[in-house]
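Note that one protein chain of the assembly has been removed; the remaining protein chains are unaltered in position.
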Amino acid sequence: MPPPGRPVSRRSFLAGAMLAGVAAPTLSGVLTSCGTTAHGGASLQIPAPDHPVRWPISTAHPAIKPGLRPQRGSTLRIYNYASYLAPQVVKGFEELYGVSVSVSTFNDEDEALTKIASGGLSFDLYFPSYDSLGKLVGADLLRPLTHDYLTNITNLWPQFRNPWYDQGWRYSLPYSVYTTGIAWRTDMVPEDIGARKNPYDVFWDPKYAGNLAVIDDWHTAMGMVLLRNGIYDINTTEPADLRLMRTQLNDMLDKTRPRVTITMYNDLPAGQYGLCQMWSGDVVNAQYYLPKGQSADVLRYWFPQDGRGMVDNDLMVVLAQGSNPVAAQFFINYLLDPKVAARNFGFIGYQPPQKSINPSELVADGFLPKNLSTATVLPRYFTEGVRLLQLPTAADTAYHDIWQEFKAGG
Amino acid sequence: MSTARAAGVAEGGSSRRSLVGWWKDPWRRPRLLLGITLLYLLWSLLPVLIAVLFSFNAGRSRTSWQGFSTRWYYGDPLQSVWQDPSLHTAVVHTLWLGILATAITIPLGVAMALGLDRWRGRLPATANVVVLLSFVLPEILLAVALLFVVTVLQTPLHLGTVGQVVGLVTYQLSYPVVIVRSRLLTIGAQYEEAAIDLGASPSGAVRRVLLRMLLPAIFASTVLVFADVIDDFVIVRYLSGDASTEPVSVKIYNTARAAPTPALNALATVLLVMSLLVVFVGHRAYRYFTRGERDSSGIDVFAGEV
Partner (left out) sequence: MADRAAGSRTRSIWPLLAIPGTVWLAVLFVAPMYVVLAILFGQVDPILRQPVPVWNPAHWDVSQFDYVLRHIVGPDGFFGPALMRTLVYVLTASALCLLIAYPVAYFTARFAGRYRGLLLAALISPFWISYMMRMLAWVNLLQNDGLVNKTLSLGGLFDVHVDWLGGHAGTVVLGLVYGYVPYMILPLFAGLDRIPAGALEAARDLGANRLETFRRVTWPMSRQAVIVSMLVTCLPMLGDYFTNDLLSGSPRTSMVGNLINESVLTPGETGQAGAFVLLVLVVSLLPMALYVRASRTGAEIRT
């Protein structure tokens, strides 16, 4: 037990408090000089398929000169989702160029952005989605790409040479394409979810209470609520739509107690739940996480036949804070090589937009089992599907508030 | 009085002992309490033992036994603790944090304990209160506060090992202070006075008598702080930088929610063995230094209880 001491008298406490009160404003002057500078008032451009954007080239962080090679023995720091890069692919790069690669992971892009913005970390390569591109460019966190290093772009689907979110591919290249649908196990869910009139309704069906999960990403989960109601503008800022999302999300909590996670690729095969919102790549990947003796036949995936579901692609960008931009761009180019891309696809399950990988032949080529052929991402989805776009600040706050309420449990 | 006598008499003739008599007997063996205690120990330690067992599982499952193998420690080329670079790094980083944080906390804490004990006044009294508060504060408050400091102020502190060590020292500082102060209280000033009477200088008395007598408490707090630091989670997670600064506890947390293999159990077992080794060595040293003193089994000091 701690020994007795003289108790703090009220007078000394008040004196101390007064002193602190006087010191605070004077201290504030000192501290302001120590603080980080807030990012200036550059306005936020929001790209959309019908409103393409060509980003300004950064002046503070110019593109690196062509003709360099990665230094042997240097380190490449990658910042990515967990299990989103095949270890053999990483090892292959290390052996090819003598560069040691360190992969750090994040759970969601909000957290990643905060860590990157804090400045102390110096990652070289980052894998965001295009809805953060505006923020990253606006805050001057990216280094423009030097096209001379990225010759393998010719292997990609042609539409990615001039995407609407990054005209002239100044800052980014696509990494994977995916759809967001509903996956289930036939041994835990007796019905064919895809045969329902509105498959999204299943998340509010009390029959499956405690047996389902939604993706722990605010925009993805909230987009699904909108799609359920036939609202195809999943970036809507209408107050009525926001109210609808709020009500229905809380309703979901009451009716079915969903789990909220991004580890469906492990949990569904492990049998922790029978039904979930899932990314197409995860359901392909899930077949490798099934326990011994369990056949992959039980997995099913549904995505709207007309293609009007959520379709997106992830990107690769070079961060300005990194110290090894040469190796970063060599790595991007390495990932775009058809053989490497195929090997990576085999591990992560997410389809790369490679010309050499024919979406209509994924089943025949052995990438997908027949029961998961619906998890293929077809190029036509990119014209018919809906995208998760960046939101203007006020709407972004409103969406986040609703999500916070959902995560607080009601 | 008569009831007790009667019960005592009844006890003497064991063949006539009734159940009620047995229950009422104040001197019977405490079988119920013994049962509860053993049950508790089982409940407390069995899950951990099972987890350690499954770290030797030959298959990928953590729930069905598929044979004995050490592949998750050494054999598996991609995922074992020895070969997987991220798991490997986590163990090394954890040890490093343990050593650094303990090496700073103990001298700082012991000095502070000595100083606060002898120095009278308002400032040391306030400092004492602050130390006690930091002893019971929920860890997440300190972790968030330090995260804010590190991310918004331009200081030498940054995310990663430096931030983690600083956070750990701040959180653990109260342990040596509290333990050493209690020991000081028990020792009292008579040994120092005797040394001074016999001709030692005041600082010599402190160095050669007091510190020598404090060695057991210092040892105990070193072991305690080390074991606490290598198991710490909240502070090191918020103040971690990239993957090379994630200790074992964060690795377990991240991977347990994603795609765990028995390598995770193996990782935790490695940490467990390290902890136990340190405690064992520390306890032996403690016993050595307190030999000859009565009432010093000392094992409870190793959990912070004085």
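Lettered A and B in written order, each chain numbered from 1.
As a convention for this text, a contact is a pair of C-beta atoms (placed from the backbone, for glycine too) under 8 Å apart; a residue touches a chain by one contact, two chains touch by 3 or more.
Model, not experiment: these values are computed from the prediction.
Only one of B:Leu87, B:Leu100 or B:Leu147 touches the chain withheld from this view, namely B:Leu147. In the complete complex, the hidden chain is touched by one of A:Gly120, A:Pro258 or A:Gly385, namely A:Pro258.
The residue from B:Ile50, B:Ala200 or B:Ala285 that touches the chain not shown here is B:Ile50.
Looking at A:Ser58, A:Gln88, A:Gln272 or A:Thr374, the residue that reaches the missing chain in the full complex is A:Gln272. Screening B:Thr70, B:Gln83 or B:Ser275 against the full complex identifies B:Ser275 as the residue touching the chain left out.
Chain A residues in contact with the hidden partner, per the touch definition given at the top, are 1-5, 24-25, 27-29, 31-32, 35, 38-39, 41-42, 44, 110-111, 113-115, 117-118, 135, 138-139, 210-211, 213, 253, 257-261, 270-273, 291, 393, 396-397, 400, 404-410.
Within chain B, the residues in touch with the undisplayed chain are 1, 3-4, 24, 26, 30, 33-34, 36-37, 40-41, 43-45, 47-48, 50-51, 54, 62-64, 108-109, 111-112, 114-120, 123-124, 127, 129-134, 136-142, 144-149, 152-153, 166-167, 169-170, 173, 177, 182, 185, 188-190, 192-193, 196, 202-203, 206, 227-228, 230-231, 233-234, 238, 248-249, 252-253, 256-257, 260, 264-265, 268-269, 271-272, 275-276, 279, 297, 299-300, 302-306.
Following the convention adopted for this analysis, only the chains that are shown with their structure count from here on.
Chain contact summary for the complex, chain A toward chain B: residues 1-3, 5-9, 12, 16, 31, 34-36, 77, 79, 82-83, 87, 102-105, 114-115, 118, 120-121, 123, 261, 263, 265-266, 289, 291-292. Within the complex formed with chain A, the chain B residues making contact are 59-61, 64, 66, 78, 86, 116-117, 120, 122, 124-126, 128-129, 132, 150-155, 158-160, 178, 181-182, 184-185, 241-244, 254, 257-260, 306.
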